[in-house]
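Left out: one protein chain. Kept in place: all the others.
The block that comes next holds subunit A.
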Amino acid sequence: MQSFITPFSRRSMLRACAAAFIVAAGAGAALAQSQPPITMAINQSPWLNSFVAMVDEYEKETGNKVELDVTPFGGLLEKIRNSVRGAQGAYDIVNVNSLWLSEIYSGGFLAPLGDVQAGYGLPEGVLTYGDTTNWDAEAGTFAGGGALMGVPVNGNVQVLYYNTDIYAKLGLQPPKTWDELLANAQAIQNEGEAYGFVPRAARDSIVYNFTPYLFSHDAAFFRIAGSGKADVVVNSPEALKALETYVKLATESGPPGPGNIAQGELIQLLATGKGAQAIAVIAAWGQLEDPNASRVVGKIDAALLPAGPAGTVASSAGHWVAGIPRNVPPEKQKAALAFLDWFAAKERQVDYVRAGGVPVRGDITGADLGDDAAFRFIGAYSQNAQHAVMGLPFAQAAEASDAMALSLNRAVIGEMTPAQALNQAAADLAGVLERNGFAVTKLPDL
């Protein structure tokens, strides 16, 4: 068969093909690098690998680059402060723990996402964890109507963990109220095989862990009563009931020395089967289901936290929100938002859960995960996430938390009665608020 392509035209054809290939490759490269590379400051937590998997997926899918600067939890806040307080930031995204959100938001370090991309809002289905993604600069607190400051990247709320083997043996049901939880704990403790309930009452984390007890009793630490005004209500009769419940659970049905039990000890007791119930962050799930680190793989389940006397449920928000600093160039800010928006989409969040992460959406169900038993926590997680609360929603949260922590811890170790502890906590909290410009009213001592 005669060829219609002459040697000349064949050469031309080859040249044309080569040119077309180069142009196509160039276009591809341009597409692959549609966003400049970005750097993110992130913590070295158990869920880090799942986030790294998502970054890999993003880079593969889009060709954009995301560099992670991984730092242990203890040093991350200082790194973030150093970066966002400088004239030019080192990080295009900073991963902010819920405990630090008010400080970082109120300092004006982050660009509202609506400024990065006009009209940007969180994708539907993404959780706000008690409106902690939004900041009302005027009122100096979190508020749904405030500016959107970040996208959650890990929804670390508290859940109630329980050992299903022990529950089955004793014929127990997941508790719906604090009284039921206490009854379960005492039944398990009396049986003598495991501690009925493992409290997390070490001084550094006690305020965070007392928060669900307090809020489910329809109490609070303080309430904003208008611009620059605050009512300290931590020593209310409802709060007293909450602290009595907390102390009772910590001292009557758990291991001795609860005043020094931190998250590490709590997970250790659950993972070895020595603790039957505990309230802890959902991020602990991975460790409890890890055959190399746990003796209770497949024997732990999660539930909604118990309700207070009026049926109120509260779970402390311990999530992470990724913010975009003001002090990075606009093109980097846009690239950062492109990544965060990609990450929050439902299909990516399903992948994130499969990789071991905690989703930031409330619309992921067991069915989305193929009803795999490994993800049986998802229902309890979504329920608790809907009840997430921030106990101290103002800029000096860390100072206020430390001020009250000592009294609460002393109540647990028996150095103070619950009423004395709450009166002292109220006085200390009022001091912090007054020093920071609030006009404070306080309840009479209990």
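A few notes on this one:
Here is the rule we go by: a contact is a pair of C-beta atoms (placed from the backbone, for glycine too) under 8 Å apart; a residue touches a chain by one contact, two chains touch by 3 or more; residues count from 1.
Here, contacts and distances are computed from a predicted model.
Per its UniProt entry, the chain excluded from the display bears the name "Transcriptional regulator", taken from "Transcriptional regulator", "Carbohydrate ABC transporter permease", "Lactate utilization protein C" or "Peptide/nickel transport system substrate-binding protein".
Checked against the hidden chain, the listed residues A:Ala374, A:Ala398 or A:Ala419 yield one contact partner: A:Ala398. The chain not shown here is touched by just one of A:Leu160, A:Ala202, A:Met390 or A:Leu422, and that residue is A:Ala202. Only one of A:Lys65, A:Lys274, A:Lys299 or A:Arg354 touches the absent chain when the whole complex is considered: A:Lys274. Among A:Gly257, A:Gly311 or A:Pro329, only A:Gly257 touches the chain that is left out of the view. Within the set A:Met40, A:Val84 or A:Leu337, the residue that contacts the chain not displayed is A:Val84.
Taking the whole complex into account, subunit A touches the unshown chain at residues 77-78, 81, 84-85, 103, 106-109, 202-204, 255-262, 265, 268-269, 272, 274, 326-327, 396, 398-399, 402, 406, 409-410, 412-413, 415, 431.
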